[in-house]
Every structure is written in C-alpha cells, then in structure tokens.
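For this depiction, one protein chain was excluded, whereas all remaining protein chains were kept in their positions.
So, chain A:
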Amino acid sequence: MSVLRPLDKQPGLNTATILLVGTEDALLQQLADSMLKEDCASELKVHLARSLPLPSNVNRPRIDLIMFVVNLHSKYSLRNVEESLRHVDATFFLGKVGFLATGAGRESQCSVHRSTVVRLARTYRSPLLFCDPEVDGFRVPVAQRLVRMLQICAGHVPGVSALNLLSLLRSSENPTLEDL
C-alpha cells in the first residue's frame, strides 16, 4: 500500500504538477487540455490516473495538487474516489487536495446527490468545485482556477501558501457549525 506523500521529492525547477484522479478518461483529458492551454509563468505538468495507489515503478515528479473528479451521474466514480482517498497521506489535505464534481447541470441524470459530494468535501476539509466540461464556457474558467490553485500549491506565488489558500476558500462556505 504505497501512500502518496506531498513533499517526498525535490521539486523540478519552475514546474508544477497536478494529478487528476477520476474514472472518466475523456473528461480528464478535456480538463487537462484546457489547463495546458492556459498561459502561465510556470511549466505545468498534468498527470491523469484512474485511481490510487499509483504504480510505483514510474518515475514521476513531485505532485503539488491532487484533484479528485467525481461524476455526479455515476455512483461508481464516487466509490472509486472514496477508495483512492485512503491512499493519500494526511498532510496532503492541508490545501493540496481538491474535489471537482461534474455533471451537476443535468439534474435528471444525477444518481449521486449534490449534498453527498458537499459532505465529502467537508469531511476532508477541502475545497469543492463544480464543472461541466462539455460546455466550453464552463471549462475555461475552471481550468484557470485550477492553474492558479496549482501555482499556489507549488509555491510559485510568493506570500501565499496552500494552507492560506485553503482558509481563504473556506470562508464563503458553511458558516454554521454542522456535525463535527
């Protein structure tokens, strides 16, 4: 059981790596393409994976940000994500993990309720984004957000750390103290 650790290697010079974990390959590919189209000062690397744990024989750079992609139309993707969460080190959740829910636009086909994903994100104290990658208008802003988050998590933005970003992202969410 190899667990993914946040700062296990030296970072590459001026590179930032994001890992997208999700069952829908086409979706991940689209998202990856939009992210790479964004122009940004640092070099971006996007890794795609079906589930964790990752095969240990591959030489990969240090992962700066993990986005778990849940497709609200399939319960399987949710279960897959929940399984993969067990292979992530606890220190990753200090701002270097995020959840992305897709398919919320078509309410009739959602087999996973929105509140389930919200609860999941709240349990792991991580930000939750919504996206519909088929619609071009949605994909580009989400890609921009992800690139910015990635830059911060890789430490390329002076003065803001991943934890700071986390605190900033949380303030707009649930101000009421729910089941703790």
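The definition used in the following text is that contacts are C-beta pairs under 8 Å (C-beta built on N, C-alpha and C of every residue); 3 or more make two chains touch, one makes a residue touch a chain; residues count from 1.
To be clear about the criterion, contacts and distances are computed from a predicted model.
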For the complex's missing chain, which UniProt name, "Golgin subfamily A member 7", "Centromere protein K", "Sorting nexin-2" or "Signal peptidase complex subunit 1"? "Centromere protein K"
May I ask which residue of A:K37, A:R60 or A:R86 touches the chain that does not appear here? A:R86
Suppose we count only contacts with the excluded chain; which residues of chain A make the list? 3, 5, 7-10, 13-14, 41, 82, 85-91, 93-94, 122-125, 156, 158-159, 161, 163-164, 166-167, 180
